[in-house]
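Below is one structure, written out as structure tokens, with a few remarks after it.
In this view, the complex is presented without one of its protein chains, the others remaining in place.
Per-chain numbering from 1; labels A, B and C assigned in written order.
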Amino acid sequence: MTFIPKDPHFEARVRASFARQTINKALGCELTSVGPGTCVVRLPHNPTLCQQHGYMHAGITTTIADTAAGYAAFSLMPADSDVVSVEFKINLMAPAVGEVFEARAKVDRPGRSLTVVRSEVVAITGEKETTVALMQATMICLPSAPAKTATKAL
Amino acid sequence: MTFIPKDPHFEARVRASFARQTINKALGCELTSVGPGTCVVRLPHNPTLCQQHGYMHAGITTTIADTAAGYAAFSLMPADSDVVSVEFKINLMAPAVGEVFEARAKVDRPGRSLTVVRSEVVAITGEKETTVALMQATMICLPSAPAKTATKAL
Amino acid sequence: MTFIPKDPHFEARVRASFARQTINKALGCELTSVGPGTCVVRLPHNPTLCQQHGYMHAGITTTIADTAAGYAAFSLMPADSDVVSVEFKINLMAPAVGEVFEARAKVDRPGRSLTVVRSEVVAITGEKETTVALMQATMICLPSAPAKTATKAL
Partner (left out) sequence: MTFIPKDPHFEARVRASFARQTINKALGCELTSVGPGTCVVRLPHNPTLCQQHGYMHAGITTTIADTAAGYAAFSLMPADSDVVSVEFKINLMAPAVGEVFEARAKVDRPGRSLTVVRSEVVAITGEKETTVALMQATMICLPSAPAKTATKAL
């Protein structure tokens, strides 16, 4: 399915918001690409972000899946809006082992208020790709007014 | 509901596993307490782990909720076992704003293979507590054999 | 936590909406009780609503969990509103075997737009109760205008 973005400048808007997320710099996340209703976020393997077996922690897998999902949704929202995660569910399907992790998100249904997005996290080692997690998320569109006011809308 | 742990040394086992998770040191997570079927994990606010509004990123909220949930489940598993997250769902209910975040997990139903756990994340500022997220998770008990073998059980 | 309903006549409003759901008559569901942020729905065992092992089908367990969750949320909504399920996640924790099934829902966080509710389904046989399912759900408050218009708000 193809979506027509309401805001022709969606990519700049998404990239500006991504740049404001301090976590992306702290963890080393990169916004690889953003399209109308899609977004890809990359994170190289980092041995300091692991669980007890040396796999990337499920919370880190979730972090990139959620960021990609949020910005896939945000790409279809109007210029004067903001996006917040309402909830998500994620299945951790295989050990998160790889050189790089890539979260690939795609909107399933955009809505005026709520948008449903799926995000897949792939572990990449050389040419080999393994899906390690699948997320189904609900994002909400808020007015872009100062954050404090906006969140009252919830 | 009260649970009888199969392994009387569950606390040492949980603490040893927590110590092996490199992410806890990287983010500054602390294992506050662990009981039979319960676990509390704390994380002080960290401005480098935020989303675009300056709230803690949903992925970080999820990280501590998942860690607490996993170890609450692990506390009831046998001595020679390991725990892995199968899946979880989390509602982000309020902006993650506070001095400290605490994830409080409690097993709802322990099983030989699968355990259902709920985890609540509370933002604490002085005396004030606000629930910012609620997770419902499924954990799996694996043999504690070398991780590579163990994950084949999935 | 105790909630103050915005509409003092919430019980009559919830019961009227429950009565409009044709499924309740078809399956034999009964609205046992409704309070501010709580709701209980009952369904006697019915051998015609089973899965392949003779347990109640997960979809039926879900039906009463969702109805109870929706009306627990609706009890705290304003008089001129309506409620629709946005999404839910449910763990089926034990075989749904019993004389009667009871879904017990309780609001965790009411919101102007979105409400988070948990719903537990218990199988009852004589004096014995077994929790068979746990749901975590998100409900949305819509204006009570004609349904067709209302749903555009999504």
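Heads up, the rule we're going with is that a contact is a pair of C-beta atoms (placed from the backbone, for glycine too) under 8 Å apart; a residue touches a chain by one contact, two chains touch by 3 or more.
Remember, it's a predicted structure, so these values are computed and weren't measured experimentally.
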item	value
Chains in view touching the one left out	A, B, C
Chain not shown: contacting residue from C:T38, C:T67 or C:T115	C:T67
Touch list for chain A against the chain that is not drawn	89, 91, 93-94, 108-109, 111, 116, 118, 131, 134, 136, 138
Positions on chain C contacted by the hidden chain, ascending	17-18, 20-23, 25-26, 47-55, 57-60, 62-64, 66-67, 82, 84-95, 147, 151, 154
Residues belonging to chain B that touch the chain removed from view	86-87, 89, 111-114, 138, 140, 152-154
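Methods note: only the chains that are shown with their structure count from here on.
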item	value
Graph class of chain-chain contacts, one of line, ring, star, complete, other	complete
Copies chain A and chain B touch via same or different residues, half shared test	same
Dominant interface by contact count, named by its two chains	A-B
Distance between the centres, which are taken as Cα means, of chain C and chain B, whole angstrom	28
CA centroid of chain A to CA centroid of chain C, Å	31
Set of chain A residues in contact with two or more other chains	86-87, 89, 154
